[in-house]
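The complex is shown incomplete by one protein chain, all other protein chains being positioned as in the whole.
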Amino acid sequence: MTGVSEAVGSAGAGERVTAPGPRVRLVGHSVFTPPVDVPGFEGTWTTDAADGDALAEFAGRACYRSWSRPIPETADNAGYLDHILQVGHLAVLEHSTATFYLTGVPLSVAAEVVRHRHFSVSQLSPRHQAEAGPEIVEPAAVAADPGLHARFQQAVDDAAAAYAALLEVLDPAGAGGRPGVRNPLSGKQAREAARSVLPLATATDLVVTGNYRSWRHFVGMRATDPADVAIRTLAVTILRELQQLAPHSFADFRISALPDGTALAASPLVRDA
Amino acid sequence: MTGVSEAVGSAGAGERVTAPGPRVRLVGHSVFTPPVDVPGFEGTWTTDAADGDALAEFAGRACYRSWSRPIPETADNAGYLDHILQVGHLAVLEHSTATFYLTGVPLSVAAEVVRHRHFSVSQLSPRHQAEAGPEIVEPAAVAADPGLHARFQQAVDDAAAAYAALLEVLDPAGAGGRPGVRNPLSGKQAREAARSVLPLATATDLVVTGNYRSWRHFVGMRATDPADVAIRTLAVTILRELQQLAPHSFADFRISALPDGTALAASPLVRDA
Amino acid sequence: MTGVSEAVGSAGAGERVTAPGPRVRLVGHSVFTPPVDVPGFEGTWTTDAADGDALAEFAGRACYRSWSRPIPETADNAGYLDHILQVGHLAVLEHSTATFYLTGVPLSVAAEVVRHRHFSVSQLSPRHQAEAGPEIVEPAAVAADPGLHARFQQAVDDAAAAYAALLEVLDPAGAGGRPGVRNPLSGKQAREAARSVLPLATATDLVVTGNYRSWRHFVGMRATDPADVAIRTLAVTILRELQQLAPHSFADFRISALPDGTALAASPLVRDA
Partner (left out) sequence: MTGVSEAVGSAGAGERVTAPGPRVRLVGHSVFTPPVDVPGFEGTWTTDAADGDALAEFAGRACYRSWSRPIPETADNAGYLDHILQVGHLAVLEHSTATFYLTGVPLSVAAEVVRHRHFSVSQLSPRHQAEAGPEIVEPAAVAADPGLHARFQQAVDDAAAAYAALLEVLDPAGAGGRPGVRNPLSGKQAREAARSVLPLATATDLVVTGNYRSWRHFVGMRATDPADVAIRTLAVTILRELQQLAPHSFADFRISALPDGTALAASPLVRDA
């Protein structure tokens, strides 16, 4: 296992379209350390799950000091968190977080991710300049059709050429272009102006942290709508990671395949838009 | 007065570049209704300011029931809110809000606006389809140079042509194009894929609501950095509206002109990034 | 009409229990100013509702530039916002806010209100010192029984006496008490320590601002649970004000009477805890 999940297929070699679609790596998550002075069955309180699942159960039990486990249905972590999800006591899922490093995210998809206000996001700065020029993420529906792929390739090449041409005039020092420009800008201003011709398919990187409640909200909104292919595919990839990390906190989501080969996830417990 | 502020200059007629830069209209704001049973100098408590400025003072005085005005320096609304700003008691500025309708906002700038997590934003849906094709916002630095303008015009024309070509195949019914496509998508999926070639200069509309504290934070971050021309110009335009709406809540910001003709705003009371 | 809503019944004269239960006044709200350059049926776009209801509709229509009204069911503001509530597009309700001045709120209830993280709250400072001593809010179930009322009265009198006795030693200058105290504190520290014996029934004042979405969440959580009398009664009182202010944004909530004479509100569209 590589620890890297790919959200969509890969691009051919030797082309400007270098980014093969979002890659998803879990780079941070919560761990649980039971306090030594909370009583358990024998000695310190503990449970039969790790990390974020355990922390959520601990927080839930702290609300009633219900450290003993009188009810069989909720005596283990899976049963306890299932009950939490059923009754909607989602606040206890806020104590556990997961951080993903997402690369190769098209700017159009990144704009959707950063709108989730409960996430904390660090994004690749537009000031960062890849030496090879802008990286591009091709939509799967375009890549699947040779004619569309060629048309897309031409469009992103045109955009890259325009970007370089604007930058050469606006930032001659940075781009090595002609001096004597009438309206010299700072390097950052120049790149900002030149970037205006870059396509929405341009790739960016995101470090995104959310607590489990926020991730459930994100998956519940984004992995479920057949109409949004790109962000849905990303959301399902993230969900697979979350279900490995915290199986009981995300146990209610089911992943299924659509006729077009893409995946979709849904939960009977996610009721709101 | 038209009630419409233009953030940057206008485009020539007959070109694809139809959006003349962000336009800013105040479409919503808070008003204050003094409660009949809070005592003032004669009868009900009142102050010498209106709307959001008055509401902020009311909230501040409610924390101490300091309805009388014993201290001359803070006896009027201007003095009271100046004191609030000096001591950083900014929570009272959260009770008053302002809502702007922003049109002609390039997607690159919109992405910066929606990242402010304390704003509430309604954005023009990508599903909305302008009949005349995508609207484009030209950067001021590009528009100022005829050669750059021509290069920019060509780039956005190329992108519009590619968008139309992709859409014709992906959504033949919607775009009136050829039938028999191998991989038919829903109309929304088709537009999502085709949009990937649109430039970041594509215009969108935003309805943005923030409370005064959030707007102060936005202006303090965005109107002050010489490097970010487009969002700085927008932030200064919004500040001018806010200073008309609530002069005492934004009294500390000073607007000045940079050598390149653009404006910048700063306040000695904004200390954090 | 006085503009003051009382959430619960009143106390007898001449007793320490001076606060008759929370009083609710609307002191701030959003108004809508249609932009002059958005087209309507004749001239500027407008609608058949005012203030926050209108602003929410404007924000919703801005997402599609659907200024014309082709669909009869959503052609007026009531129908449009009913559709918004049905499909859960609640983000457009975030643009409109309402601010309430609540006085006579027991500290136990205030703690529940301030936990709603999307509210902005200004609270009466503990440093504020009512000349007549702490104000007390008697629970309705206690006030209804003469024996319980007498027991409650004795308890709050005991607490007030203990508070005064502690303060006399800890802050002799402020309280006029004996000098020579061994451990002199600042006046604020002294009141903080003395306050520890005050009962949860002690009254406070709150200025609370929320957008319509937040108020819907508050009402949906707090006006619906038969078990929480005090905050439920407050939430229903606030709902009545909101339904006067913005009838279409809160049209789905129905208020009913419980056997014990208190009120409860519910909506079929509020599904989550």
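Worth pointing out:
We just call them A, B and C in the order they show up, numbering each chain from 1.
In this text, contacts are C-beta pairs under 8 Å (C-beta built on N, C-alpha and C of every residue); 3 or more make two chains touch, one makes a residue touch a chain.
Everything numeric in this text was worked out from a predicted model, so none of it was measured.
Listed residues C:V24, C:I84, C:L198 or C:A223: the one in touch with the omitted chain is C:L198.
Check B:G43, B:G88 or B:G261 against the missing chain and you find that the one touching it is B:G88.
If you put the hidden chain back, the residue from C:V31, C:A78, C:V142 or C:A263 that touches it is C:V142. For subunit A, the list of residues touching the undisplayed chain reads 2-4, 23, 25-38, 55, 58-60, 62-65, 91-92, 94-97, 99, 101, 120-125, 127-128, 205, 207, 209, 211. Where subunit C meets the missing chain, the touching residues are 106-108, 110-111, 114-115, 117, 121, 137-139, 141-142, 144-145, 147-148, 151-152, 154-156, 158-159, 162, 165-166, 169-170, 182-183, 185-186, 188-190, 192-193, 195-202, 226-230, 260.
Please note the rule applied: only the chains that are shown with their structure count from here on.
Greatest Cα centroid separation from subunit B: this falls to C.
Comparing the residue numbers each copy contributes, subunit A and subunit B share more than half of them at their mutual interface.
Fitting subunit B to subunit C on C-alpha positions gives a rotation angle of 180 degrees, to the nearest 5. Mean C-alpha positions place subunit A and subunit C at a centre distance of 37 Å. Separating the CA-averaged centres of subunit B and subunit C is a span of 30 Å.
Spacing of subunit A relative to subunit B, judged by their CA centroids, is 27 angstrom.
The set of subunit C residues touching two or more other chains is empty.
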